[in-house]
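Yeah, one chain of the complex is gone here, protein chain that is, but the others are all in their spots.
Chain naming follows the written order as A, B and C, and within any one chain the residues start at number 1.
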Amino acid sequence: MPPIARRLAGGLAMPLGSVVLAFVIGAVIVAVTGGNPLDAYSGLLCGGLGIACSQGENPALQVSTTIVYVIPLITTGVAVALPFRAGLFNIGAEGQLLAGMMACTAIGVKFSDLPSPILLPMVLLGGMAAGAVWAGVPGILKATVGAHEVVTTIMLNYVAQWLLRYLIIGGPLQLAPGTSKSLTIGPGAWLARVLPNDNSLVIFGLPAGVFRVHTGLLLALVAAAAFAFLLWRTSLGYEIRAVGQSQRAARYAGVSVARTIIVTMLIAGAFAGLAGAIQIAGVDHNLTDIYFSDTTGFDAIAVALLGLGSAVGIVLAAILFGALHAGGSVMQADAGISGSLVFVLQALILFSIAANFIGQIRRLIPGLGRPAALPPEMPPAAPMMTEAAVPPVEP
Amino acid sequence: MAHKRLKFLGVAAAVLMLAMACGGSNGGGGNTKQYKIGLVTDIGGLNDKSFNHLAFVGLEKAKADFGIKDDVIESHNGSEYVPNLTNFASKSYDLVIGVGFLMQEAVGTVSTQFPNIHFAIIDGAGTDAKGNDLKHTNVQSLYFKEQDAGAMVGVMAGWLEKNGKSKKPQHVIGAVGGVSIPPVNHYIAGYKWAAKMEDPGIQVQVGYSNDFTDPAKCKTVAKAQIDQKSDIEFQVAGGCGLGVLQQAGQSGVYSIGVDADQKDADPSVIASALKKVDVATYTAIQNVVKGQFSSGALTFSIANDGAGYALDNLTLPAELKAELDKVQKQIHDGTLTPPADIPA
Amino acid sequence: MSESSPLAVDMRGITKQFPGVLANNHVDFSVRHGEIHALVGENGAGKSTLMNILYGLIHPDSGEIVIDGKTVHITGPRDAIGLGIGMVHQHFMLIPVFSVGENIMLGREPVTGPDFYDHSHARAAIADLTKSYGLALDPDARMGDLPVGLQQRAEIVKVLYRGANILILDEPTGVLTPQETKELFVVLRDLVKSGKTIIFISHKLKEVLEISDRITVMRRGKVVGHLTTRETNEEEIATLMVGREVLLRVDKKPAQPGAVAMKVEDLTASSDRSVPALKGVSFDLRYGEILGIAGVEGNGQSELMEVLAGTRRATGGRVVLADRDITTMDANTERDAGVAFIPEDRRGTGLVLGFSIAENSILGRERTATFSWHEFVLRLVAIRNWAMRLVKDYDIRTPSIDVAARNLSGGNQQKVIVAREMGSNPKVLLAAQPTRGVDIGAIEFIHRQIVKERDAGAAVLLVSAELDEVRSLSDRIAVMYEGKIVSIEPPDTPEERLGLLMTGGGARAGAA
Partner (left out) sequence: MTVLTDILHLLFTANLWQATLAAAVLLLLPALGGVVSERSGVVNIAMEGMMLTGAFFGVVADLAWHNVWAATGVAILAGGMMASIHAVVSIQFRADQIVSGIAINIFAGGLTVFLVNRIYGLQDVGHLGQSDLLPNLNIPGLEQIPFFGKVLFQQNVVVYAALVLLFLTHIVLFRTRLGLRIRAVGEHPQAADTAGINVFMLRYGAVITSGLFSGLAGAFLAIGISNTFVPGMTDGRGYIALAAMIFGKWTPFGAFIACLIFGLGEAIYANNSIIHVSPYLLSMLPYLLTLIVLAGLVGRSTPPAADGLPYVPGSE
């Protein structure tokens, strides 16, 4: 046990320290601009985790809200982290997520009469397929003509955003002229909620309907587990990692780099598409204009980075970012400090992790002990996306 | 409204001092019950130079007048609407205001869950997923007849074109909308309708920027219209539309602002179509404070001075002024009814 | 040239600690004016670190550097250049997409106008230098298009252009043909005559004995011997380097060649730059023999190995493996057919450096039934057992099989590859540069393993740039020149003849 504990502590020290450091700098920014950091952070804590609520917030509600935000972050986080392992930078999780939403809605509307056991898998798989297509195009272009995936995925994000607008404003999914939303998907396509969606029932002092946590949470956790299993326990995952670390070595060993790149992007897109489908099937049940402003797929990049590309890390990072997201609103309501502070904090966390400020600080203060020695040729940030930072294959 | 509040020596000083000025605590109320009002903006945020901003202006005025406790949450993306509204509702606020058409379904959902909490929504109603008004007894819909305001500025534009009093009169005017959604199209409908009424041969170009925040986008759309001979440009695109006003100024043609009085935005602004969201917000709060909350639609129009126009950087010919007064009276009386949908 | 001090370079008590390694441990090193001083030692002995310190690329933790009698502080290469020190690195510091002229001028570019790079001035300066030292170069050629010999020449000109009086050459002969090496030595002697001082880093003892005046031997970060070349011999240096008596010859029984394992017929292929690299190669490789391929690097050996291993597409010809045409097979299928491949670039292509030893031990075999169920789910226990067996059998020095390959020494890295490729009992073993950059201890071990593999009946095809290695291991030697096999020779062919063949000399005679 002790070695595991030590490894866990060692693995958590950097991200945790980075989070703490970011909050300290954030506090300075708040204080310098005349706010009260304590008020700000107690608002964040309450809104994010339901702890220390001073203004009558319902802790259970806050936790529920956070979880609803966390669910798509986990799944899209995986969609960014997996290509990272193959050395690909998927900025397109957003577009893939939207593609998943569009497909899920289209199927759910078209076949709205089908019973749940048939329709629910259909919309989820349809969402995954659409996400896979949206990510597969950059994958194929990368593998065949070498088009840079950063460019192609950015382009496809825009295409997805405009397609979404087209579909629900004037396009085939539009509910009625003058609206900017789609029809509702059939009830058979709805993911069940954890608590009954029944407003006459009072739970934790509030009507049960306000607790929007849905069973998509399980799907998201399964997705994270599937990601870990794929990466560490399968030959495909092994090849993905090999390609990510050294395309040449992988090629010399007989791994088809092109095929691996395409398959990786397809799977990643399926994860992002699943996130979109879960969001529609679990929360909204229709496609609306609120997704014009969606940023889940971009937040997912930060989640994947903070989570150091591991499944457990991604779940923890998604919880942190979901909590920050939910907390920002409460902070503004309670402390009058703009919720935008949350983005500043997110950025500071990323800086801190990327630059390994914690490692530098530890090196400066001898009492804290030397950080794990890195060979001189390795930059400190390099292990982020490699095995070094992640527990090796379990025996 | 003057915007020359900042006369500080440097940027840093400005940051510090104003920030400190804002850092003060909320003013306390008297011994009577202090009402709690929560405002949730849509994704435009408070500095949207449009209805979110105006809603806040109304909120501030109400605070000054009634000593209410006011709290604001800016939504950063659409998936926050429900949680942000729920936040205030679950804390038993006396009135929860949702700003914007985009929040209709969210208000519908949350108002169903909290039947004892009062809600108000700007530009919409609490709806179900199909867009049907749920007609909850705890929801007040604050509607605007944007077409009334649009019609007034449309009269101006049409009259100026017909009489050759615009800058480059060729019987062509333009309107730049943000996204093609009802509140935007209402304005344009009234504008086009009234312009045609004044100048039947007029051509009205209607374009969309697909954006509410990026002035550059609206600017290119406006420029394209001006290049197609339009010489009066009506912006209906919030912060993005500021680019329309500016392009008009640079091209030496007239422009018309929207929502608030935008005469400061550019000298080319000859008028603004007003949608008095501040008045609506204030009214909704006042109703709650005075125990007069009523559900259903409250429509702000020329008839109740909730919509109208402001004259800006142009001295109007007397004939035009007379024409405006005449049309305003007719709309007020109901003898003229501007359409809600853009006429062909 | 001031001759006030007898010493050009005097480094005293240099110590440099890297995380986990004491790279230089109180090293004293001195070089006299106008001598060729060899610095020898195994890989990782600290030679490069010491020279990088002298050149200002690394800062020592302690110690003192005296140049021409003056104590100096070298904070970067600029200081070193200012002191007349120039370095030709083992891995050339050349930019392939730049022209030869730009590469030479870099850092001291002639300019005209405000800051414009002055091409004509650059050409003139290079013409001057090449004239005075007899080192011809085309300043407008693209560096990446030149053969390595000329690239090295450009490196030397680059150093001379900076006015260097003290030249450090790090493993300069590693990539050269015997003829090119001879030419280099002529150049070096000329440079010494014109007053330059040369520090020559090498682990090739014959060359050291041939060219140097004095020798400093390093082992594990320490200086273990100062020798005068005339008074020493190969065995003494080798013993100092390794710390024990070493066997420089490979002990092996005569080969027992069997049936033809692999038949190569008129094989052609192109290089990465789409230039024909193989121009009709034919040979038979038999079970139970080692066929060595001698040749100057860049004459098609790499491409030949890659085509045979399935990582490069042939443009013509045939490869037959025991009646199976494998010409168009990919690497994966070839592996399944029993062909193992030790690629020449250990760090780039042989290993995934970030992977653990266990993970590297199945590279390319992750979908075999031994290591995965249904080609998909990895059998982790089987993988670990396999890796532990390899570590034991092949004497890989590591605390655990979970250590990343990156953190192993070069020799142990190579052993991981050798173990992986031999561990599966291949029918045909393709070994490209199997001991490059590996210390003597590991070389010995790897050589013994290759012979063992042969004795077990495998067919071994060996490519090496080290003529010694080819001669001592091979049962037959095929000489490659310009994409063709020009001759197949017995193992006891004199070095001179092989050298001639390798440079096209004997081929004309043979073809005629």
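Definition applied: a residue touches a chain if its C-beta (ideal position, glycine included) is under 8 Å from a C-beta of that chain, and two chains touch if they have at least 3 such contacts.
Quick caveat, the model's predicted, so the values are computed rather than measured.
Engineer: Give me the visible chains that the unshown chain touches, in label order.
Structural biologist: If we consider the entire complex, the absent chain touches A, B, C.
Engineer: I'm checking contacts with the chain that's been left out. Which of A:F23, A:F111, A:F204 or A:F343 qualifies?
Structural biologist: Among A:F23, A:F111, A:F204 or A:F343, only A:F343 touches the chain that is not shown.
Engineer: Which of B:G100, B:G124 or B:G174 touches the chain that is not shown?
Structural biologist: B:G174
Engineer: Touch as defined at the start, partner being the missing chain; which of B:T127, B:Q246 or B:S301 qualifies?
Structural biologist: Only one listed residue reaches the unshown chain, and that is B:Q246.
Engineer: Using the touch definition from the top, which of B:G207, B:G306 or B:P338 touches the missing chain?
Structural biologist: The single option touching the absent chain is B:G207.
Engineer: Considering the entire assembly, which residues of chain C contact the chain that has been omitted?
Structural biologist: 52, 55, 57-58, 76-78, 81, 87, 89, 91-98, 102-103, 106-109, 111, 114-117, 158, 162
Engineer: Take the complete complex as the reference. Which residues in chain B touch the chain that isn't displayed?
Structural biologist: These residues touch the chain not displayed: 3-11, 14-15, 18-19, 21-22, 45-49, 53, 56, 60, 72, 174, 180, 205-208, 210-211, 213-217, 219-221, 223-225, 227-228, 239-240, 242-243, 246, 249-250, 264-267.
Engineer: By the contact definition given up top, give the residues of chain A that touch the hidden chain.
Structural biologist: 29, 33-35, 89, 91, 137, 141, 145-148, 150-152, 154-156, 158-159, 162-163, 165-166, 169-171, 301-302, 305, 338, 340-348, 350-351, 353-357, 360, 376-377, 379-382, 384-385
In this text, only the chains that are shown with their structure count from here on.
Engineer: Have a look at which chains touch which and call the overall pattern line, ring, star, complete or other.
Structural biologist: Drawn as a graph, the chains make an open path, so a line.
Engineer: Return the distance between the CA-based centres of chain A and chain C, expressed in whole Å.
Structural biologist: Each chain reduced to its C-alpha mean, chain A and chain C end up 46 Å apart.
Engineer: Could you please state the distance in Å, as a whole number, between where the Cα atoms of chain A are centred and where those of chain B are centred?
Structural biologist: For chain A versus chain B, the centre distance works out to 35 Å.
Engineer: What positions in chain C touch 2 or more of the other chains?
Structural biologist: Answer for chain C, listing residues that touch two or more other chains: there are none.
Engineer: What positions in chain A touch 2 or more of the other chains?
Structural biologist: If we look for residues of chain A contacting two or more partner chains, we find none.
Engineer: Flag every residue of chain A that touches chain C in the complex, lowest number first.
Structural biologist: 233-236, 238-239, 241-242, 245-246, 248-256, 373-376, 378, 386-388, 392-395
Engineer: In their complex, what parts of chain A are in touch with chain B?
Structural biologist: So the residues of chain A touching chain B come out as 32-36, 47, 55-58, 61, 65, 68-69, 162, 165, 169-170, 175-176, 178-181, 183-184, 199, 206-207, 209-210, 212, 279, 283, 285-286, 288-295, 325-326, 328-330, 332-334, 336, 338-340.
Engineer: Can you name the residues of chain B that touch chain A in the complex?
Structural biologist: Those residues of chain B that touch chain A are 15-16, 19-23, 26, 38, 43, 71-84, 86-88, 90-92, 102, 105-106, 110, 112-114, 129-131, 179-182, 185, 210, 341.
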